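Apart from one protein chain that is not included, each protein chain of the complex appears where it belongs.
Chain nomenclature is as follows: A and B, assigned in order of appearance, with residue numbering initiated at 1 for each chain independently.
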Amino acid sequence: MEGILNQLPIGLSIGAVLLLIALGLTFTFGQMGVINMAHGEFIMAGAYTAYLLQDFAGRNAVLVALPVAFLVAGLMGLILERAAIRHFYGRPLDTLLLTWGVSLVLQQVARDLFGAPNVQVTSPTWLQGTLGPMPYNRLFILLLAVGSVVAIWVYMNRSAQGRRMQAVMQNRQLAATSGINTGRVDQRTFFIGSGLAGIAGVALTLIGPVGPTLGTYYIVDAFLVVVAGGLGQLRGAVIAALALGLLNSYAEFWTNASLAKVIVFVVIIAFLQFRPQGLFVLRSRALT
Amino acid sequence: MTAILEKPPVTPAPVKEPRDWRGPALFALVAVIGLVVMPLVLEPFRLGLLAKYLTYAIVALGIGLAWGQGGMLTLGQGVFFGLGGYAMGMHLKLNDAGDGLPDFMVWSGVETLPALWEPFRNPVFAIAMVVVVPGAVAWLLGTLVFRQRVRGAYFAILTQALAAAMVILLVGQQGLTGGTNGLTNFFEFFGQDVAADSTQRGLYFTVAIVLGVLFLGAWQLQRSRFGRLLLAVRDGEDRVRFLGYNPATVKTITFTLSAVMAGIAGALFVPVVGIISPALLGVVPSLELVVAVAVGGRFALAGAVLGAVLMGYAKTYFSEELPDAWLYLQGALFILVIGLAPKGIIGFFRRKDVTA
Partner (left out) sequence: MTALLEVRDVSVVFDGFRALDGVDFTVDHGELRFLIGPNGAGKTTLIDIITGLTKPTTGTVGFDGAVINGKREHERVRLGIGRTFQTSVVFEELTVLENLDLAASFRRPLLSLLARRRGVTEKVAEALETTGLGDLAKKKAGVLSHGQRQWLEIGMLIAQGPRLLLLDEPVAGMSADERARTGDLLTEIAKDHTVIVIEHDMDFLRRYASTVTVLHEGKLLIEGSVDEVRADPRVQEVYLGRAREEAAHDVVS
């Protein structure tokens, strides 16, 4: 019983991290049809940002790193979108391979800059402790995700920019003919989505070491969140991320770590038998 | 008579395509180089390397069929490669161990042979499993996802997740799979010393001939009505339904064929290279082969084979000569090929068919 309770914070915090990562993916995928495999490296960039800021900010590096990592990863995403991805709209599978090439290069850059071995970011002292079964650091990650989701929701539904983003996601051509600068909207979406991956990277420094391949451990699961949640769906991403985080940690708890991923995979395939397009779907009459 | 029929009536019979001999001639040339020239000029070590690349080429052929012809971007071919490889590896391990346990099981404290391993003593069973297991997994996955019209990027993501899950499973089941080290230290291959030059030479010929036969089969398939249907499914899956075909069936069959090819490749890889381990079949090796196919030219089966061999050589050469630069080079190459030459190397040699 105690074990079951102990798994809860782990599952929730992993779900929260997956959510932060998947938000960017689901919006870029839903809006532009882009599968960005380099998204994982934005996580890594965020984590190394926190690592570097330790020299200046000491133990509170994590706090300082949140906005900085958002900017760093966001700018990386923006550059990637402008330099490469925008030339490949409508060719999702090509973008997938292209961005994987980018991801390889970024990993090697990290290896050259920071070395191949993992590095550690020291958590702030005020995050050492627990609230019931919930360690403060995992609680912090959970709050970070809640805050981000609220911010995204407000942005999408209460700001003119966010409404334009929704318009482009629902019908790009119509949005363009209504005078929306879709290129600008794409850039913003990419910036915000990539920035959130940076924040996820900072969050990950609280629960583990940082290495050049950090992103690769989470990117596959984050994509599964997108598949299960439905394209461009905030609600779907939230539910799917938490479900996947919990499923992962409980599958590990009840069987063992090596079977957990297989179980998750089987559950996703089974789920797609009922909801082949994910939890929530934007309906369209078009013959694709 | 209606206006449309006033045109001179078409005689129905005549469309008889002239036979194009360039393809078969090229194939014969490559076969001579592969089966005669290479074994004569290459020293055993280099011939072994070529044999390894040719096993990759078999996987690439399957990717070319599934992705290039059928539009199914499969990022999990490593899984099927691994299933074939482990089936073969298990047999070799049991054969080497005789009445005892395979070495790695002894090291991990396993005392009795797991039931899963027992039937692999039988070489016929093991070889059957090389084909059956990858085929069955692909068929099951294909049936479940294609029926639900899960496709494109979704399918790519799912196959990638399968590759990731497979690696973690293999690493975790130390006593059953040899964990991170995988299965290695083989001595005997069907009565021969696996490390002997003569065995390796024989293996090279085996791999080359298997590749040739599979290539011809895939080539025939591509030119058949099924092949035309596959292209149609790639370019307009929903439209194909209204021609009375079920695209899910077409895709499942093709995906299964590609998985079987990968399985056979894995089984051949094991005696050639002497190891099968999780690192050889995860997300990265699977993607590397997809990119090799893109580099060679995904729309032609020959391009897939060419790409796999070239990328194999490039990887060996650059990681020996410029180990630090290889990853940059590889990344840059993908970006350039996908960005500037989506038809790959073959695209430069093919005359343009469409004069649009």
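We adopt the following convention: a residue touches a chain if its C-beta (ideal position, glycine included) is under 8 Å from a C-beta of that chain, and two chains touch if they have at least 3 such contacts.
Just so you know, these numbers come straight off a predicted model, no measurement behind them.
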Tell me which residue among B:L49, B:I127, B:L144 or B:L221 touches the hidden chain in the full complex.
B:L221
Which listed residue (B:L92, B:V194 or B:L229) would be found touching the missing chain in the intact complex?
B:L229
Sole contact to the chain not displayed, among B:Q192, B:T249 or B:T316:
B:T249
Spell out the interface residues on chain B facing the chain that's missing from view.
2-5, 7, 9-13, 15-17, 220-221, 223-226, 228-229, 231-232, 235-236, 239-246, 249, 353-356
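Everything that follows uses one rule, which is that only the chains that are shown with their structure count from here on.
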Calculate how many whole Å lie between the centre of chain A and the centre of chain B, each centre taken as the average of the chain's C-alpha atoms.
32
Given the complex with chain A, which residues does chain B contribute to the contact?
73, 141, 144-145, 148-150, 152-154, 156-158, 160-162, 164-166, 168-173, 238-239, 283, 287, 290-291, 294, 324, 327-328, 330-335, 338-339, 342
Spell out the part of chain A that touches chain B in their complex, as residue ranges.
29, 33, 35, 84, 87-88, 92-94, 96-98, 100-105, 107-108, 112, 216, 220-221, 223-224, 226-227, 256-262, 264-265, 268-269, 272-273, 276, 287-288
